[in-house]
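The structure under discussion appears below in the form of structure tokens.
Left out: one protein chain. Kept in place: all the others.
This part shows chain A:
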Amino acid sequence: MAEVKIFGYTDKISVKPGQSIDVFVSADGVSEAEAKLVRLIHGDEHPDGPGFLEEEVACEADGPWPVRKQYTQVGSFLEVADPEAVLALEGPLTLHAFIYPGLPEAGQRQGLLGRWDNDRNMGYALGINRKGHLEFWVGRGDEVDYVEAEVPLIAKTWYFVAATFDPASGRATVHQESVANRYNGLLGRVAPIDFRSHVAETFRFRPKHLPDTPFLIAGTRDFHEARGHFVSQTYCGKIDRPGVHGRVLGEAEFDAIKGGALPPPDGMVAYWDTTAGYTDRGIGDVVIDAGPHKLDARGYNRPVRAQTGWNWNGRNDCFRLAPEEYGGVEFHYDAMIDCNWALTRTVRLPETLKSGVYAFRLRAGDGVGLGEERVVFFVRPTIPAGKVALLFPTASYLAYANEHLSFDAQIIQPMTGQPPIVSEVDIEMYKNWEFGLSTYDAWADGNGVCYSSYRRPILNMRPKYRISSMGVTWGFAADLSILAWLEHKGYAYDVLTDEDLHVEGLDAIASYACVLSGTHPEYYSERMLDATEDYIAGGGRYIYMGGNGYYWNVAFRDDEPWIMEVRKLDSGMRAWAARPGEHYLATTGQKSGLWKNLGRPPQKLVGVGFIAEGFETSRPYRRMPDSYHRTVSWMMKGIEGEMLGETGLAYGGAAGLELDRYDLNYGTPPHARIVASSGGHSDNYMLSIEEILYPYPGLAGSQDYRIRSDMVYFTAPNDGAVFSTGSIAFGQALPANGFANNISTLLGNLVDAFIAPGRLPGALWVNDEKQWK
């Protein structure tokens, strides 16, 4: 019997009681799983904390669910809507496109454009063969005929490619010519490479067409008996302005297209103008056919748009300036955005459900190891009930979703200062491409992943999960420690997500007296940032519970909030760097990258901003002299001594992992106070890259005074206030010693004060100091 494995995801991440939620499950080796709705309370199994805590909740869906193995389409491509089978051309044909192959030497066949059935060997296609040569082929079912270009394609170079076929004479040709300029490719003019090839052969037969084969760009149709139709031979690289003609184009016509002219209208069947459809606010998944039949193509697994095209010449850095230079649509054979599984079960949640973090606990087989899955989702209140809102940074969960750093990133061990501790789940995720990648990974051709979604099992958004490269909880499981603390202290709290904040803006949080962030709210959209700023400015009281927050500018489409886009560029601690000219989000037209580089450093919002990271030790804070002022000293009620946070589940201290610092130069409000700061960080803590203009020796923890976490407090308009912890490990320090620790006391004082209506404590101690001491 196969090893029992079960995985699932939901269609929505944030729901209200009484609403329905669709659950998608795939299971190996079993046909039934036992489901139970559970409320998650604590997710860190560290022996110094309360351990894993969940509470079973009655639900109509409890009990056995029939489950089965589900298949996932991996690889991005464009599918042409061609119900009339216009592209099943019987007569002469020409295929042409500009291509920028990402991995021609992948050793597997990659389809560029064609109407080809891999299983039945029928149709025609232009693609890259296993040797990395451009190839055109036609099939009759029992036989396939090929013509290939003379030399292999060179990776990361723009080519004009074409194939023609004349059934009357049987003559087939393939053509490739470089359209490299000084900017658009890997190699310059100094490399003595002759890219050209034109080859002709005489085919023995004309292709046969199947009625239902779709015309695909960047893949070909395939079939498997258990799975049905799917797409294989997917492509890695960019394609720009492909077209199909119903006649054989001549050399002069190819030269004209290669020179930038529109393809001749005579005989044009389709011409996908990848530069059409750009707006100031980005572009969608539909590639418009400018030909006579309007055979628009739709992207699957979100091909990356807003990428430079063959004619990009370095002057314009955004599609908003010159859409005609941004025809590049980028494909990856390991891209996976949405599992698109068949629905397993629609669950109507109980009306009486308390706001919180929930999961469908699915147990299959003996229910241990990979036989147990918790499909996590968040339940927000129907009407805001609590005074406190805990805002789960789901955008950041997306960014880290199913990351493979321990396995794929050579730099991760020097970065985290330890060998990784990989679990069964990590290995499963690594072995299986169907779980997709995170924005910390690269696609097979080395380009960074810019899209991530939650319509797939996110195995690191689970309680008990520990990030393998660091050996601690991270993201979701760490954020549960804050929830467990709220639960332990008995506060009336509600749970919200980044998605709610992005979709509803200020309305999502306006009614709460106090909002707590997660431990690492690193990825923020403009709307989320605006809403947070407006909340604080409008008198809200905000506790920034983490480190390295409000860092990357990300974007979501209004109709698909489950997919996030980010481009990493120029500076910042980043897993990859976007190519020149590709720094703008296809989703919104905004420049991506760090908020700091866009004029909104986090200091401007919460008083602190990212300064350093390190991953093998944490440190406590020590009270700063300014914390004795009566505007802030109330926070320290019940705390003995100067040291704060000497315990914690993340390396035994409250200041650790990623640290934020006060900085007037980046817009920390001038009246902000540093309440406490950490220090004595090891040399694994290195200054963040965006702070470095020139690197010089000594930019590490034990030698640079800037490397520290600052607890910063300031008051905001309308009795608003902000308290920033400036460290990711702060949240994981809360549950230490049965929640009886001074970090817990400090946060309790803050939340108590923040939820009390009226003036803040210490608000009247504002006169000039005329002291004798």
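The rule is simple: a contact is a pair of C-beta atoms (placed from the backbone, for glycine too) under 8 Å apart; a residue touches a chain by one contact, two chains touch by 3 or more; residues count from 1.
The criterion applied here is as follows: contacts and distances are computed from a predicted model.
J.: So which of "Acetolactate synthase small subunit", "NADH-quinone oxidoreductase subunit L", "PTS fructose transporter subunit IIA" or "N,N-dimethylformamidase alpha subunit domain-containing protein" is the UniProt name of the chain that got left out?
T.: Missing chain, per its UniProt entry: "N,N-dimethylformamidase alpha subunit domain-containing protein".
J.: Return the single residue from A:85, A:286 or A:421 that touches the missing chain.
T.: From the options A:85, A:286 or A:421, the contact with the absent chain belongs to A:421.
J.: Out of A:400, A:651, A:739 or A:754, point to the residue that touches the absent chain in the complete complex.
T.: A:651
J.: Please pick, from A:157, A:197, A:232 or A:402, the residue that touches the omitted chain in the full complex.
T.: With A:157, A:197, A:232 or A:402 as choices, the missing chain is touched by A:197.
J.: Touching the left-out chain: which of A:94, A:110, A:129 or A:173?
T.: Only one listed residue reaches the unshown chain, and that is A:173.
J.: Considering the entire assembly, which residues of chain A contact the chain that has been omitted?
T.: 45-47, 133, 143-147, 149-152, 173, 177, 191-194, 196-204, 404, 406-408, 410-411, 413-414, 417-424, 427, 430-433, 444, 464, 466, 468, 471, 616-617, 619, 651-653, 679-684, 701-703
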